[in-house]
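Reading through the structure tokens given below for one structure.
Complex shown without one protein chain; remaining protein chains in place.
Let's look at chain A:
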Amino acid sequence: MDQLFAPPRTDWQRISPRWQTYSLLGTVIGCVLVSTIPAVLVGVLSDQWWISALIWGVFAVIAVVDLALLRRRWRAWGYAELEDELYITRGVMFRRLTVVPYGRMQVVDVTTGPFERAFGLATVKLVTASASTDATIPGLTADQATRLRDQLTERAEARLSGL
């Protein structure tokens, strides 16, 4: 991974490899849903089924590209807990490093939807007083998520500082 976005003095902790399957499934379902309605509408209304095939084809390509990039996308995610801050990185094309001091955390959110639950995954989100902070870690195993949550709240409490 790029040195520019690496945390100082440590390595990234990766999110669960199962996140790849979960993410791929999400893309496939999304593509099927988004493509089928217009494709069927066009086919039924104009009887030009080759247009529908074209629409399906485009979305099939999108899904295949996603599959090809999947591993890189997964590897782009990472987080690191240092003494005073949490580091989170993400993104292949638009790379991003977010650093949140523990003392600035207002809320630590753990969410898991029905699909995520099927894969045993959870998402941890940190909320600060700033709306643009954007500190979310998806694809954590349930154990990882609870451990992270407890650790974060504990550290936030110890370092709480006023607004």
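Going forward, contacts are C-beta pairs under 8 Å (C-beta built on N, C-alpha and C of every residue); 3 or more make two chains touch, one makes a residue touch a chain; residues count from 1.
By definition in this document, contacts and distances are computed from a predicted model.
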Query raised in the report: The hidden chain: which UniProt name fits, "Phosphate-binding protein", "YdbS-like PH domain-containing protein", "YeeE/YedE family protein" or "Proton-translocating NADH-quinone oxidoreductase, chain L"?
Result: "YdbS-like PH domain-containing protein"
Query raised in the report: Per the definition of touch given earlier, which of A:16, A:52, A:98 or A:123 contacts the omitted chain?
Result: A:98
Report summary line: By the document's definition of touch, the residue of A:37, A:64, A:118 or A:160 touching the omitted chain is A:160
Report summary line: Where chain A meets the left-out chain, the residues are 4-5, 8-9, 82-85, 93-101, 103-104, 128-135, 157-163
